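Just one protein chain is left out here, and the rest sit where they should.
Right, chain A next:
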Amino acid sequence: MVAVPTTAPTAEAPRSRGRRQRLTLERVVFFAMFLGLPLLVYVLFVVSPFVQAFYYSLTDWRGVSASQDFIGLKNYATLFADDNFRRALWHNAVLMVVLPLITITLAYALAVLVTIGGDSRGEVKGIRGASVYRVISFFPYVIPAVVIGILFAFIYAPGGGLLNGLLGLVGIDSQIAWLGDPRVAMAAIVVAVVWNMVGFYMVLFVAAIKAVPSEVIEAARLDGAGRLRLSVQVVLPMIRENISTALVYMGIMALDMFVFVNVMTPNGGTSKSTEVVSRYLYETAFQKSNFGLASAMGVVMALFTMIMAAIVLLSSRRRER
């Protein structure tokens, strides 16, 4: 799910009125229902699993409740001694850098072409047919990730796949099994994810660029800024908040990747070339029943996520000053 919170909530409460604060029976029932019910669901199905996961990560639990012993940080020691886990974590770390970079750059470039690609005289104009490009680019975002995984597994199929077929059309007789070859499998998955997400961020950036006051862009033009300088040095800083939010969300996605990896390379790829933590966690928990160890993986990833988000958000905030 993609949530794009760009604005922090304002802290101050609506002006309280004496009349409103009176406790009547109706108000008690009202609060119990309106606040109690949602919070009950939230605490039961979201908060408590998260809290329990931290505890499980300190036990050797294997699903049979009798054999649940507290073993301190032993799971974490086991994890970091495990080559497969380290490889998975490394893959996630690389993805966390590569995936947002490619996606956001491409999305921003396309958004710029659509919004300020038009006539450079007078009012800032978009390119002709901008909305057609925008609508089409958004298509992949409405397709479920599982389906994209399946679709790209077809595209990458060594025989009869679209990619090798296209290469054949231009005279390259490729027999590469794109997802089976450890050298290219991860890149192939990255391409699928980029294909999935670019349109969404493009649409987001188009809206952000349109919100930039046109006086600013016109002033920069009068000062002789070309389109490249305009988009990199004028517009980009003005939509920094959107960019950093997008970076965080792509980063979170790169730390997950479960659906894509699980569908395209079911066992983590040839010699674990596409293994990521989320898939390894799933296997550890639900195929090997090692719930304690799996929870420890989840905790490591949660910490990873929070550190990443904090770094991106703090650094973008600091530069603003």
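Keep this in mind: a residue touches a chain if its C-beta (ideal position, glycine included) is under 8 Å from a C-beta of that chain, and two chains touch if they have at least 3 such contacts; residues count from 1.
The rule we apply is simple: contacts and distances are computed from a predicted model.
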Exercise. Which protein name, taken from UniProt, belongs to the chain you can't see among "Carbohydrate ABC transporter permease", "Terminase small subunit", "Chemotaxis protein CheA" or "Xanthine dehydrogenase family protein"?
Worked result: "Carbohydrate ABC transporter permease"
Problem set entry | Absent-chain contact - pick from A:A77, A:V97, A:I150 or A:I172 | A:I150
Exercise. Quick one: which of A:V114, A:V234 or A:M250 touches the chain that's been left out?
Worked result: A:V114
Seminar exercise, completed: Considering the complete complex, of A:G72, A:G129 or A:G171, the missing chain is touched by A:G129
Exercise. Which positions on chain A touch the chain that was left off?
Worked result: 1-3, 5, 7, 9-11, 13-17, 19-21, 26-27, 30-31, 33-35, 37-39, 41-42, 44-50, 52-53, 56, 109-110, 113-115, 117-147, 149-155, 159-162, 165, 169, 195, 198-199, 203-204, 206-207, 210-211, 227, 252, 255-256, 258-259, 262-263, 266, 278, 281-282, 285-286, 291, 294-295, 298-299, 301-302, 305-306, 309
